[in-house]
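Excluded from the complex is one protein chain; the other protein chains are retained at their positions.
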């Protein structure tokens, strides 16, 4: 890595999960449009062919019009080759396949447990954590060996537990987790400003927020736009749209565009607790008591949000694989498309090219004093030269403390249970996330473990 | 109050709720058998006649054989007369009547919500708090006016919120809450020592414990007897009795003797979380997710504990009223009976007659660092001359943190909601304690409020 | 105040101490060169004529070439007129006159106590605090009355105690203290990078630092420039210049240009404690044990820094008064000169025009967890729309903890002593800052109080 005239060249990025169709292309797009950084991206994936396809796709980008910087892509067969000497490591993997996710999400339905996403919390999130955390233990150890000074950016869910695991196996790691859910909420607040006050298209970056809580159950305790306190504006906006939802609330991010929500849960949580829940309704619902928003599919519908079936993800994946083939063959041209993610901005800030204040997931060292220290929380942080320093988000307000402290505590238990490969500890965390009798929960838990046992080989099952 | 030859004379005790049949007699018994303290007990009760009856009963005790100290009892018509210049204030009231309690406990049953006690947490505890907290605001203000230097000992439930209220209205108050549930658990541990190790009748005081958590959801993170670590002994005891319960687990305390429990919930919680839940199973069940132990009456039976119907309390009351009449008329003689409560020991310790380490409910100033400061928690404390200092119980262990932190947070919300007489805040705490849909919860909440509106006059309902 | 096309117009700034020659002109210069803000500056000063002169000077600036925004200046006779409805309040006053400062600085010399500045800590800082804090009590009360929502920027020393006072009298105040000392240190680090690594003129803003401690005894625990850790570079720089000082270490800031330092104290503190002391040596010396760097004038010389006599300040003042007259008369033209202060940048950030991360003095709410909460500390903070949020600077490192914790504790005592107008409490803080016998200290203290009694009328002396 070297600095030349306010540009940084020869950056080495390792991309774990580099065969991804979707995230990888987004990153390629963002990298290529950043004109002051360039270098090599090493793609590692358990599906080497997918990584190879992305190598081809990535290397064609230099020739696409609008490309502002040159990045070379290289698929590698071992994680060591990818990590060795890397300056940055991006991790975005699918732990297991959509078949496992199918079990995570749908197996509980026979007990009346519905999940809109199923990748973070609840029964699905728990079982997913059981297979993800051991993978992250391996990744963490490899980082310690091959690139202990690198910055690690994680996108995989369950976010909180991925980051927790990295710090557990290598406490000196420089890792953080990124998530765009807060950005989506900032956009909604921008729409509220437009709708209620007639302000023309504020950008999401102009909405300044104090972020607190945990990933996907993140909250804003303050929101400001110029000299305007956004909280009462949002309250008015909610009065207007509570009943039927906010229809233009469609998230433009390509990742979410198929997942309609009328933001009614977000509105309801604001009315109840006085603060802004800052994630998609499909995520928020899963952290609340099960009968609130997920009592049944009809209940979900009445709250104006969809349960995302895994079959749909499978279909989407098929489409993306086809697109990958077209991009590789040249049949389809790569198009730059801003993802709205902060990843490349964060890299630039860490390189000292421009300060950035944004939200991240890192262990609590006091940024939220009334949550357990060491638990991974989401707050704003200042990114600058080789440094991420959390801002003091402050104590969780009283009204959201019980909801969030429980979630944090349950996730800490899952981490401990998986770290020890202790199924009982995990199960005792599991039963705090469902509202069915313990014996039924045991049957369900055992079934979900059985369904995904391919990925749970180092547990004594 | 004066000290004469290592005795303290002319102590003034104010007893709020002094017409009680039961608690009052227990206190009279304990006071009369303490040979180094004497003085006056002023009895105040909204039922003056009941207080008057206790005056008569109390004043006869001097003549009972075995009486070691002279206490004069006096029923008064105003709280001010009782409190004025008091050295100690004991509060033990029934907020409302058993008719209100009937609604608290049984109204939720139509939604499949069962409560074994219904006076601390859950829907019953919440509605009870709505009528109790305003009463404690009045009591706290009166203490501030009439006896700001007095020590206040509370026995009323919901304990946590009663103490919270006293400190809210008068931050300099010297108040604490007493509860015998930990003692009952110490006795169970003594039985385990006898059963497993053949140790003969250890006393409960000999079992040294580290107490943490909140009232009625209190936990022991350490338990020792001489050089024996009681934890593995208890684990063995549980192995032996888990299936069928421990039948001699009958609590001798007259308050509980009709309420059978096989301690199976206590055993189950130990197996799950590794620490000793230290309250009666009927209490513990109400703090856990509803489907664990209270899914149905049959579920409760299978866990070897009883739901206590309020009708039963009414019957018991009738019996106690008859007994009161017999005691007043002299038909029945007062008999000394050690209550096993620590109240009189605490008074003696606060007077400097003997140090005492026991568990109390007071605001958290750091004794449990990972719970919110200011919330009322239960830990050990050192009682000595005019002083109660909590010991450092330490952070809640990871495995019980999510269960307890949520409970603490919900109780803080109830306090805030009642302090503001804000039904919405209270309702939003209410729905975190039940697992039914929000609209059903609203109907239930409104009904329970309506049922008890006689005592909720200063809310805008 | 209104927003028009990304500009903010009609801002009202109140300037307390607005008759100043120097600071006021710097602010005028910075304001006029910020092209996206404009409005009115109300000048209040106990010397009305001086404020009036600045009104004239300020209003001429619109016509100076290079002026990018229009500000109207208005001298007012009461603080209320200045504050009423203000959006921002700038406070920069001289508490008392240079005659009082003469006593503060030089009276202790007869006891072998030498002070290089004498306005923050030590005997001079203490006596100065005695007259400043009561003034800030008045200012704080006036802000509460006239502009409770305004942002308050303080430049007066003793900084820590001025800010502490404002929060004490009006806890909801939005006040912070600004100081350029850290900037000077960043410049020195930039010079080290140039000198040791040959990097060409890094700007001070490019040196990213973690700031901790208290004003004028501020420390950097991290310093980075792009991918370079500045700490070992600075260590090398110190090896090179320790003996004879760094001669180009002259601070360019016009405020300091007469006050030569070779940075040898800063170098010495780094060698001893491993972290970067981030204030001018003249300030740093006063916080260390008296015999280290201020044992005698010769000692100071040997450490390559000057003691600033107050006579010199008086001379300088005379020159500035003359300059003021020339500016008023038009004999001399106003020239724009960047002050290097962050004040205007902070205003722009608070208006939402651009985020800023910089160091400020505000009460400790956890940004330095091992210093007392509520004490005013200096760390970085994020400035954005109507918001200043401290970053989590972390615990003070072990090696500088004893030096700093003592200073913080002594300043807290001074605040308490002055708040209570209790000379004994102040004296007991005083004797912790000198190393002479208590009886001599009493004589000195009494003399210094007597010398400045004109400004100490509300003490019972």
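Chains: A, B and C, in written order; residue numbering restarts at 1 for each.
Going forward, a contact is a pair of C-beta atoms (placed from the backbone, for glycine too) under 8 Å apart; a residue touches a chain by one contact, two chains touch by 3 or more.
Note that the structure is predicted; figures quoted are calculated from it, not measured.
Trainee: Can you pull out the displayed chains that the omitted chain is in contact with?
Mentor: Every shown chain touched by the left-out chain: B, C.
Trainee: Specify the residue from the set B:191, B:210, B:324 or B:346 that touches the hidden chain.
Mentor: Only one of B:191, B:210, B:324 or B:346 touches the chain omitted from view, namely B:210.
Trainee: With respect to the chain omitted from the figure, which of B:22, B:80 or B:394 is a touching residue?
Mentor: For the chain that is not drawn, the touching residue is B:394.
Trainee: For the chain left off this view, which of C:48, C:167, C:260 or C:273 is in contact with it?
Mentor: Touching the chain that is not displayed is residue C:273.
Trainee: Sort through B:22, B:112 or B:352 and give me the one touching the missing partner chain.
Mentor: Result: among the candidates, B:352 touches the missing chain.
Trainee: Kindly state which of the options B:224, B:271 or B:442 is in contact with the chain not pictured.
Mentor: In the complete complex, the chain left out is touched by residue B:224.
Trainee: Looking beyond the chains shown, say which of C:105, C:353, C:403 or C:418 touches the absent one.
Mentor: C:403
Trainee: Mind listing the chain B residues that contact the chain we can't see here?
Mentor: So the residues of chain B touching the unseen chain are 1, 3, 8, 206, 208, 210, 222, 224-227, 229, 351-352, 355, 357, 365-367, 369, 380-382, 384-387, 389-394.
Trainee: Since one chain has been left out of the picture, which residues of chain C touch it in the full complex?
Mentor: For chain C, the residues touching the absent chain are 272-273, 289-292, 295, 299, 370, 372, 395, 398-399, 401-403, 405-410, 412-413, 416, 424-425, 428-429, 431-432, 435-438.
Heads up, the rule we're going with is that only the chains that are shown with their structure count from here on.
Trainee: Which word fits the touch map of the chains here: line, ring, star, complete or other?
Mentor: Contact map by chain: line.
Trainee: Determine the centre-to-centre distance between chain B and chain C, using the mean Cα coordinates as centres, and give it in whole Å.
Mentor: So the centre of chain B lies 56 Å away from the centre of chain C.
Trainee: Two or more other chains touching the same residue: where does that happen in chain B?
Mentor: In chain B, no residue touches at least two other chains, as defined above.
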